[in-house]
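Okay, here's the structure, questions in a sec.
A single protein chain has been omitted from the complex, and every remaining protein chain is retained in its original position.
And now, chain A:
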Amino acid sequence: MANYSTNEFKGGLKVMLDGDPCAIVENELVKPGKGQAFSRVKLRNLITGRVWERTFKSGESLEGADVLDLDMEYLYTDGDMWHFMKTDGSFEQYAVEKKALGDTEKWLKEQVVYTITLWNDNAISVVPPNFIELEVTETDPGLKGDTAQGGSKPATLSSGAVVRVPLFINQGEVLRIDTRSGEYVSRA
């Protein structure tokens, strides 16, 4: 991979730091008065998701990371691995470990397309679509007529996630959920 110098650091650039692939979040020039310049860089570790803040001397460089974001459809799990398929017509499949799946495990639904980050051709993270439609598999019976009032109750969804839903929702209904906040949006 190519090397990138501090003045090429921009949001989204993927570089290697301490052996892990990272995405640059922000690069801020620090230059006191008439003095020497430094770059204060925020990087997101693509494996742990943690944000690191590091300072570099102007002109220092980092090795680029072989990182790709690809759209893939979820197929099934065999209990150990989760299997996804590329959507480019190649039918190529990738097996993803639980560690890389992280919190996305509770938003999995067959045939839905996820964004998978590959590093050296291994999946390191899976991001669900912002909105997903899932069926309620378990919740207390809905209260008839109670469509306007506030109040909520827990509901278990087909993917295993538990979300707060309005009181009028019944088992078997399909709901639209915002995966970023884990909040109910509407009936689908």
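Everything below uses one rule, namely that a residue touches a chain if its C-beta (ideal position, glycine included) is under 8 Å from a C-beta of that chain, and two chains touch if they have at least 3 such contacts; residues count from 1.
The rule we apply is simple: contacts and distances are computed from a predicted model.
K.L.:
UniProt names the one chain left off this complex as which of "Putative spermidine/putrescine transport system permease protein", "Elongation factor P--(R)-beta-lysine ligase", "Chemotaxis protein CheA" or "ABC transporter substrate-binding protein"?
P.N.:
Result for the unshown chain: "Elongation factor P--(R)-beta-lysine ligase".
K.L.:
Per the definition of touch given earlier, which of A:36, A:90 or A:111 contacts the omitted chain?
P.N.:
Answering carefully, the residue with contact to the hidden chain is A:36.
K.L.:
I'm checking contacts with the chain that's been left out. Which of A:28, A:110 or A:138 qualifies?
P.N.:
Selected residue, touching the omitted chain: A:28.
K.L.:
Which residue numbers on chain A touch the omitted chain?
P.N.:
Contact residues on chain A toward the absent chain are 7, 27-38, 40, 54-58.
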